[in-house]
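Note that this complex is displayed minus one protein chain, with the remaining chains in position.
Naming follows writing order (A, B, C and D), and every chain is counted from residue 1.
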Amino acid sequence: MKTVGIADTTFARYNMGAAAIDELQRLASLKIERYTVPGIKDLPVAAKKLIEERGCELVMALGMPGPKAIDKQCAHEASIGIITAQLLTSRHIIEVFVYEDEAEDDNELAGLADRRTREHAQNVIRLLFKPEELTRRAGTGQREGFEDAGPLKV
Amino acid sequence: MKTVGIADTTFARYNMGAAAIDELQRLASLKIERYTVPGIKDLPVAAKKLIEERGCELVMALGMPGPKAIDKQCAHEASIGIITAQLLTSRHIIEVFVYEDEAEDDNELAGLADRRTREHAQNVIRLLFKPEELTRRAGTGQREGFEDAGPLKV
Amino acid sequence: MKTVGIADTTFARYNMGAAAIDELQRLASLKIERYTVPGIKDLPVAAKKLIEERGCELVMALGMPGPKAIDKQCAHEASIGIITAQLLTSRHIIEVFVYEDEAEDDNELAGLADRRTREHAQNVIRLLFKPEELTRRAGTGQREGFEDAGPLKV
Amino acid sequence: MKTVGIADTTFARYNMGAAAIDELQRLASLKIERYTVPGIKDLPVAAKKLIEERGCELVMALGMPGPKAIDKQCAHEASIGIITAQLLTSRHIIEVFVYEDEAEDDNELAGLADRRTREHAQNVIRLLFKPEELTRRAGTGQREGFEDAGPLKV
Partner (left out) sequence: MKTVGIADTTFARYNMGAAAIDELQRLASLKIERYTVPGIKDLPVAAKKLIEERGCELVMALGMPGPKAIDKQCAHEASIGIITAQLLTSRHIIEVFVYEDEAEDDNELAGLADRRTREHAQNVIRLLFKPEELTRRAGTGQREGFEDAGPLKV
């Protein structure tokens, strides 16, 4: 049985980790390792530890950057770290970030965080078990959490 | 026979992977390994895995960043990761990114994505089989997908 | 007994190192290694040395970037370095940065620096001894030094 | 006999590679390895390959970023990669970038590209054979391609 890691934060205002675990377990039989850290800049090393020390084949890194300029810079730094962690381990770490200014109010933001997390969990299942399904969707304008953009109309 | 990797995304709105494979196979006898991931930030590790785990001598990393500021930041992060992946493997990963705001409408954007992908596939063939052809073109203002800028007029 | 490293700076205008040590020792029995460097850009290697040469299981990296644009760029560079240092050692380095423009006056800034440092020290204790407590707080909008944002109201 | 690598691009609008080789050979007896790639983001791995696979002691990385914002971002990414490549090989890779907006017209730009390349080739000779000459010039405001700024007037 494959092990998937869930790295999430106490900074986030929605329990994205719970949503990810619920969706993954709904779709497949997997062992889940969860590791909650304070903020998004703690996610890169948490993901690396999940891979190296707790046997995860793939990790989801879940976070909700705040609305300030400094928060966006933190997200940028975290993203670079998440990419570097992938290159050092040769494993996927699927970043799922939800920005506060992507939604109008708390309700909408919670809905977005839930949908985006679940749609990325579906991608995780495809990466692990059904890569040909991703290739079938190549170039089709998929958007996680929002309506798909779809392929270009030509 | 050399193996070339094609890493592409479901986020893109044009099937750049199919165009790349078509052009490569039109030009040379190659083994192709395709790996489709959700978005451009998943490309660096996908390219590294194609090199390490599936024997690719060179990888094309194909993506279409969205039009928002956050999309451009993602492209920047992906680009840094693609360069790092090259340095860790000492192999070329030819990045082909097409931005939505490079064209006026869907038709033009699809044409650009197709041409840029194919012209970069031609560069791949030169890198693998005809490096002296690249040197002959050095400093001549080549532009993939658009009309060439040409050499400076002096 | 676990060893925690404290990397701090002479550039900072509040003795965050002393606050961190006081809070950690109030909460647990720990060996502390302190390493003071001139500025925040010296923190990444100081943290790595604390881990490699002085046996620290985890390091707190404490700094107060100045108010100028160049200071913010330095903080950005230091943050990237702190993330890289974590990835090279597979250990947490908890960054605690306090920006001068986060407060109205010296009194408020000192209070913020003290509270943020102590609340992050509490996170350190949770990471080392009570990880399940962090997971219980996942997605609850914790903010170190300021009032918590709380979970989204849905 | 020492080997110097020349990494250049087909994107550039001036044959900087030819200028570099001409100047280096005018000044010293060297073996030259040339490697032309499509664009500046391909330069970091090309330089690393020249060092690792073709025995170069030092590499010149020559490029002409385009005038658009995205071109400048590419140059930034390439520069970070060139610095990383140097750190991974412990060898110098002398970056020579010429920006289109540094000159008024094609003639001036070609002159700038030629002079900057040649003056950096002179630096290469100093690094390889006459390091004491560089120290003699330390702090004297040298500017490659433009008139020197000179030392501060005190």
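Criterion: a residue touches a chain if its C-beta (ideal position, glycine included) is under 8 Å from a C-beta of that chain, and two chains touch if they have at least 3 such contacts.
Just so you know, these numbers come straight off a predicted model, no measurement behind them.
**Student:** Identify the visible chains that the left-out chain touches across the whole complex.
**Tutor:** When the entire complex is considered, the left-out chain reaches C, D.
**Student:** Of D:49, D:91 or D:118, which one is in contact with the hidden chain?
**Tutor:** Only one of D:49, D:91 or D:118 touches the chain omitted from view, namely D:91.
**Student:** In the full complex, which of C:61, C:74, C:94 or C:124 touches the chain missing from this view?
**Tutor:** Answering carefully, the residue with contact to the hidden chain is C:74.
**Student:** Which residues does chain C use to touch the chain missing from this display?
**Tutor:** 8-18, 34-38, 41-42, 44-46, 48-49, 52-53, 66, 70, 73-74, 77-78, 80-81, 84-85, 88, 106-107, 109-110, 113
**Student:** Which chain D residues touch the hidden chain?
**Tutor:** Residues of chain D in touch with the missing chain: 76, 79-80, 82-84, 86-87, 90-95, 99, 120, 123, 127, 131, 134-135, 137-144, 149-154.
We adopt the following convention: only the chains that are shown with their structure count from here on.
**Student:** Which is it for copies chain A and chain B: same residues on both faces, with over half shared, or different residues?
**Tutor:** different
**Student:** Measure off the straight-line distance from the CA centroid of chain A to the CA centroid of chain C, and report it in whole Å.
**Tutor:** Taking the mean C-alpha position of each chain, the two centres sit 25 Å apart.
**Student:** Round to the nearest whole Å and give the separation of the Cα centres of chain B and chain C.
**Tutor:** Roughly 40 Å, centre to centre.
**Student:** Pull out all the chain pairs that touch, please.
**Tutor:** Contact pairs between chains: A-B, A-C, B-D.
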